[in-house]
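In what follows, a single structure is set out as structure tokens and then discussed.
Only a single protein chain was left out; the remaining protein chains are all shown in position.
This part shows chain A:
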Amino acid sequence: MATYDFIFNGLGLRDWCDQDATTGPMSMADLLAGSGGGQAEKTMLQSLWELPFPSLDALNQACPAISRSRDLTRGLEESFLNVKDPLKVVLDPITQPLSWVLETALQIFTTTPWWVMLPLLLVLVWVASRSWALMGFVATALGFLLFVDHYTFAMQTMSIIFVCAFLCVVFGVPIGIAMSRSDTMQRISIPILDMLQTLPTFVYLIPLIFLFSVTEPKLYGIAIILYAIVPVIRLTDLGIRLVDKDVIEAAEAFGMTRHQKLVRVQIPLALPNIMAGVNQTIMMSLAMVVIASLVSAPGLGVLVLRGIRNLELGVGLMAGLGIVLLAVILDRVTKAALARVNAAASVPRH
């Protein structure tokens, strides 16, 4: 009576289909079909109009030995849960330092008194940008956050970004260099990077939640790093590949080793691109740190979430303003640093 019966009958698989036919839990469609039983025979045309696609569910009706779609999702879940424990044995110790670093940074950023932290941050801004105007802006913005009692939240967010962006650079630049040196490596990496960049962030939060407990900082650390590391890898690779062929040839003609070429020519000439990647990485960490509040990342994102959950409009908007201020600060400071790098390594005239 099911549409695709004829296939299994025709192939002589009927016995195999029915051998352990247990009546598993019924799907909603089954229930509906059951309740409407006893209907008059359909016409030929009607049954053609309602011809189902031979999907797992449709085939299962004809042959119970074939699993249903929901068995597939359950299978996925089960296999993930099966590999989870061995995976944890490996991943846990490797990623544990991330938790420590994040916790320590959080500790340092939030317990250092504001009158120490503020000047320190301003010195950092000066070193990166050499601009009084920018320093003035940063001082005002941070002063405002202090004034409205959002300072601690802002510093929590800041500490997570510092740690994650730093780790992105530490891992991303070498990966980018490896990609620029080997076409195979590039071919393998690009689809992975594309995937990391296009997957909605929530999608890879799901397996991470299963792997690590929600209370561990490394959970959001990993989520942020996976998301934000992409631009620094891409732009390091691109930057090195774009280095003037003539200069590379000169380096070879004068007998540079691969290492000398990398350190004395390729990295310095790719630096503007690498810095542009760092800027994007930092901005993406900031975007992700807000989402990561869903999995217990502290900071301004927590306030935004509270605003959404409790419909506290003012709290949400104020935290949003704080995030905007942080974003502008981080963007301007890294862009100013980038501009200085660009000015120092000006492109040769041709």
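Rule of thumb we're sticking to: contacts are C-beta pairs under 8 Å (C-beta built on N, C-alpha and C of every residue); 3 or more make two chains touch, one makes a residue touch a chain; residues count from 1.
Rule of thumb we're sticking to: contacts and distances are computed from a predicted model.
Chosen from "ABC transporter", "Quaternary amine transport ATP-binding protein", "FAD dependent oxidoreductase" or "Fe-S cluster assembly ATPase SufC", the protein name that UniProt gives for the omitted chain reads "Quaternary amine transport ATP-binding protein".
Considering the full assembly, A:Thr257 is the residue among A:Asn9, A:Thr257 or A:Asn310 that touches the omitted chain. Touch with the chain that is not drawn comes from one residue among A:Val125, A:Ala154, A:Leu269 or A:Leu300, which is A:Leu269. With the whole complex as reference, residues 244, 246-247, 249-250, 252-257, 260, 264-265, 268-269, 344-350 of chain A touch the missing chain.
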